[in-house]
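Right, I'll just put the structure down here and ask away after.
A single protein chain has been removed from this complex, and every other one stays in its place.
Note that the chains take the letters A and B in the order they are written out, and that residue 1 is the start of every chain.
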Amino acid sequence: MKALLLHLGVLAGLLALNFLAPAYHHAMLARIMVLAVFGLGYNIAFGYTGLLSLGHALYFAAGLYATGLLSQAGWSAGPALLAGVLAGGAIALVSGALALRTAGVSLMIVTLMFAQAGYQTILYYTPLTRGEEGFNLTNAGRMLGPVNLTEETPRYLAALALFAVALLLKLALVRSRRGRVMVAVRENEERSRMLGYDVFRVKLVALTLSGLYAGAAGAAWAVLFGYVGAGFAGIQYSILPLLYTLLGGAGTVLGPFLGALLMFYLIDLTSDVSQSYLFMVGASLLILVVFAPKGILGSLRARGLKWLP
Amino acid sequence: MGFWPIFLLALMEGLVSAAVLAITAAGLSLVFGVMRVVNVAHGAFFMLGAVGAWFVTTYVPGPPALVFLAAMILAPLCVAALAGLADIAVLKRLNYSPDATIVATIGLLYILEQGALSFFGPSARPVPAPFSFRIQLPWFGYSGYKLAVVVAAVVLLAVLWLMINRTKAGLVMRATQSDPEIARAFGINTDKVYAGVFAFGAGLAALAGVLVVPIQQAYYLMGEGPLLMSFIVVIIGGLGSLRGTLVAALFIGLSDGVISMFFSPTLTEILATLLVAFVLIFRPQGLFGRGAA
Partner (left out) sequence: MAAVTLLEARGLTHRFGGLTAVRGVDFDLTQGECHALIGPNGAGKTTLVSLLSGRLPVQTGAIRFAGQDITRLPAHQRVRRGIAYTFQITSVYAGLSVAENAGLAIQSRGGAEAEVPAALARVGLEGMAEARAGTLSYGHQRLLELAMGLALHPRLLILDEPTQGLSAGEIGRFKDLVAGLTPEITVLLIEHNMEVVMDLARRITVLNFGEVLATGTPKAIRANRAVQSAYLGG
């Protein structure tokens, strides 16, 4: 109950910020919410099921490009978005069916290689994808029914709606019996197998759900912000959700959102002083992994807030 | 030119990249073999070697060949010291846990790239070769420096081989690799071995960076390609097997040279990365590996 109230409270706060936040922060929050959805999905695989992937950019890019290219081809926003979500899930399902035959370090490298192959594929088909340069969606392609997503307020509310659905579904998932089995697989794979759970299947489902989230974030990015480019398929976009999750707390529902929020503002504040984006990301990763491997919410949970999901 | 001269040129280019790749990958392979650490910052050490060479050749006066020789010694030493420090300050505190060290070396990679960007700048800068001798073949002229790189790599790898198999340091390293517990029981300070191996591996990458910079130019993101290629080589050669790594470096370097002469390099890279993924999935001991060398 407390947990549900907390999450609804966060969503209500974000809704209030739609009316209160100054334009600059308003625009930034919309981006944070979309990337937080990416992080929420990453956390399903990493935080709850224990699958450390270094290739989630592939699923994000699958959503981004499926939506973007279909929009180019004249599809309207609704079906294009849906196709983007499904593309993320489908790519995760197929690559996971192969990659999940490995574990640990091998899994990290295999996912990294798959994502790298995806990135190179996008470059290889530059005539279609416009490569690193990318392309912009037409304004017509960014009309979701009567809603014009090129305008600030509808865009913010659309990002919030996506984030709300993603957050509440994840809350329901981690409190469900399936969520508990995911944690069981993370905690002790062999024990879970000998309790009769199909460990491979549990992992594959978790990775596919994670891919659906990443695909949704990518698809939303294309339509909300109107730009599609190969940069989103690069290794940086595999590291970002990992960073958000580590910062906010792996295995906590709100963690990746908190991580994305902090990281955005940290980079924003320091970029006034210097162009030190790479340093901020690198130093955050180092500090987290050495001093606070549980992240912010994970540490809070360990110190008494046991109800935190 | 007909087909065969082009093919010969492709082979020679492939041999040069195989030479540089072999040195870089040997460092990565050593670190993984002994420490079980997947060092994502390896490409950054490579880049620092090249950037270091630029600083030395730009600011140290003297005859070019001598200055370049100084760069070949100074840059790897500085990079090795930096890596040793990183091992003690970060990796050791993580108890070399595989997952945590990967995340940490990613962090390290970003910090080093930022350092290069801040102090060296965003543009690529050339470093002149220590000598400009050209070999004239019937069909084309070829850079003498590139051939010197191949010779240097062969000598270097032979020395490395002897060091690992014939010296006390090599013995200590192999003992730590096969069982750290037992090595400790025999009085080996494994913390020192780990720091030393990590520094040594980084130094090898830096040396490769120095050797390649007259061919390529120094650039703060130049380490990403070699990192990926080293990963490919180390995995296809069999994780932790130095022999396999060297065979794979030769194989990948040559075929990369030949294939990218006739096909798109992007396509080559897609196929290579997919090959690595499938090797890890279906043949985790590598294509050439038969356990640790």
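The rule is simple: a residue touches a chain if its C-beta (ideal position, glycine included) is under 8 Å from a C-beta of that chain, and two chains touch if they have at least 3 such contacts.
Predicted model, so just to flag it, every value in this text is computed and none were measured.
> The chain left out here touches which displayed chains?
Hidden chain, whole complex, touched shown chains: A.
> Among A:Val147, A:Ala184, A:Ile267 or A:Val290, exactly one should touch the missing chain; which is it?
The one listed residue touching the chain not shown is A:Ala184.
> Touching residues of subunit A against the unshown chain: what are they?
Missing-chain contacts on subunit A: residues 177, 180-181, 183-184, 187-188, 190-199.
Here, only the chains that are shown with their structure count from here on.
> Using CA atom averages as chain centres, what separation in Å is found between subunit A and subunit B?
Averaging C-alpha atoms per chain gives centres 33 Å apart.
> Give every residue of subunit B touching subunit A within the complex, in rising order.
Those residues of subunit B that touch subunit A are 38, 90, 93-94, 98-100, 102-104, 106-115, 117-118, 228, 231, 235, 264, 266-267, 269-270, 273-274, 276-278, 280-282, 284.
> Could you pull out which subunit A residues touch subunit B in their complex?
Of all residues in subunit A, those touching subunit B are 52, 54, 98-99, 101-102, 104-106, 108-110, 113-114, 116-117, 120-121, 123-124, 239, 242, 246, 274-279, 281-286, 288-290, 293.
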